[in-house]
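Okay, so here's the structure we're looking at.
Presenting chain A:
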Amino acid sequence: MTRFLLKHARIVDPVSGLDAQHDLLISDGTIERIGADLSDTHAETVDLTGNIITPGFCDMHVHFREPGQEHKEDIASGVAAAAAGGFTAVACMPNTDPPIDTAAVVSFIFAKAAGLPVDVHPIGAITKGRKGESIAPMIELRDAGVVGFSDDGSPVHNTKLLRTALEYASMLNLPLIQHAEDPFLFAGGAMNESLVSTELGLPPISRLSEDAVVQRDLLFTEYVGGCYHLAHMSTVGAADAVRAAKARGLRVTSEVAPHHFTLTDEVVRGFDSNVKMNPPLRTADDVRAMKEALRDGTADAIATDHAPHAGFEKEVEFVYAPFGIVGLETAVGLAFTELVQDGWLTLPQLIEKFSTNPRRILRLPELRIAEGMAANLTFLDPAVKWTVDAATFRSKSRNTPFHGRTLTGRAVGIFNNGMLVLSR
Partner candidate 1 sequence: MSSLSIPHLLGLHGVPRSDLELILDSTDTFLEILDRPIKKVPTLQGVTVVNLFFENSTRTRISFELAERRLSADVVNFSASTSSVKKGETLLDTARNIEAMKVDIVVMRHAAAGSVKFLSERCTSRFLNAGDGAHEHPTQALLDMVSIRQKTGTLEGLNVCIVGDIAHSRVARSNIYGLLTMGANVGVCGPASMIPYRLEELGVRVFTTIEAALDWSDVINVLRIQLERDAGADFPSLREYHNAYGVTRRRLDTLSKDLIILHPGPINRGVEIESEVADGPSSVILPQVTNGVAIRMAVLYLIGTRAE
Partner candidate 2 sequence: MKVLHTILDEGGFDRMISRLAHEILERNQGCADLVVIGLRTRGEFVAQRLAAKICVIEGRDVPVGVLDVTLYRDDVRNHLRQPEVRATEIAFDIHDQHVVLVDDVLFTGRTIRSALNALIDLGRPRSIQLVVLVDRGHREIPIRADFIGKNVPTSRGQEVRVRLREVDGDDAIDLVSIEE
């Protein structure tokens, strides 16, 4: 029996309508009491004055690299990074080695994640081996416990296969998560096609690659049915298409990564591969469109696309560097600084983007902060000014463009699975 007493925090839960200062008494991982001035001599007491407690955050797009590339990250270090970033749940992408296209790999991941404070939910591959040639055993994967399907890292570009996958996944009522990219337009590209790419002579990736694929995919979704989720949306065109599709009643959802509402492709002028990711950083118009999309609900979730790479892999010529940056430990800080501080999102809306919506898209149980419910909580300090220091990351990797950046607001801990993890 372990008991925790969380005191003096402001509890904000959009689902139960709570927004007030209360103490929380947790026993054996369940919320026993919510009240004022609670005390319990047998409980570990934590003073959360100035902090906010919300339902646990879920990052629905991370790459934990285990099995196969454990030098970049493994499930243990990924979970530590997630907890430090304020997440109680993550969904991890299947581009591991071997990929998550069999029940065996799903079981492996669950086994590795057992007993950890962050729930790790595998996402199954859409196609066998993620090769884009034939569909993976989705029913087997669903039975093993995946929360969605994606070939992320790669698109499903074979149109016949895309149709088949949508039809198959629609029976299972799980989202088909598409990495929207046209391999012919993308090939060899290293950065967004813009005036910056023209000046730098870097091979360009046109926004057509994302826009054209999203529009086609939405046509298919409308025709076939099924639930389509757009991973790491980044362009004005994609946001417009998703907005129109939602207005027409399609079951379409989307996510935006923090770097796409924070940085533009101007930063690529430094040729630092820590600003190289896929989709690439776009223009100021696109950044603004991502913020609008989050505000008006076109973008349902914030998801980091946490993509760890070792230092020696990233510290090479820009065109040869692998795509991707880590994101778990900076997401909440960036969201507070870029979205809440500037008035794009209110705090309850932020909670929707980080918790309510991603969990709903992945069909995870809805969280409520109420007596008798499981304690699955994120602790936030909305006002603290802090400077990102990559050397203190719990992730194995340091590939972030935000080192040295001063942010306002951050996650300070989580409570889940009966375990308390404080960031500092």
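Quick note on the criterion: a contact is a pair of C-beta atoms (placed from the backbone, for glycine too) under 8 Å apart; a residue touches a chain by one contact, two chains touch by 3 or more; residues count from 1.
How were these picked? Simply put, all candidates are chains of the complex that A comes from, given by their letters.
Everything numeric here is computed off the predicted structure, so don't read it as measured data.
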Chain touching chain A (counting every copy) in this complex, out of 1 or 2: 1
Partner candidate 1, residues of chain A touching it in the complex: 193-195, 197-204, 206, 271, 312, 315-320
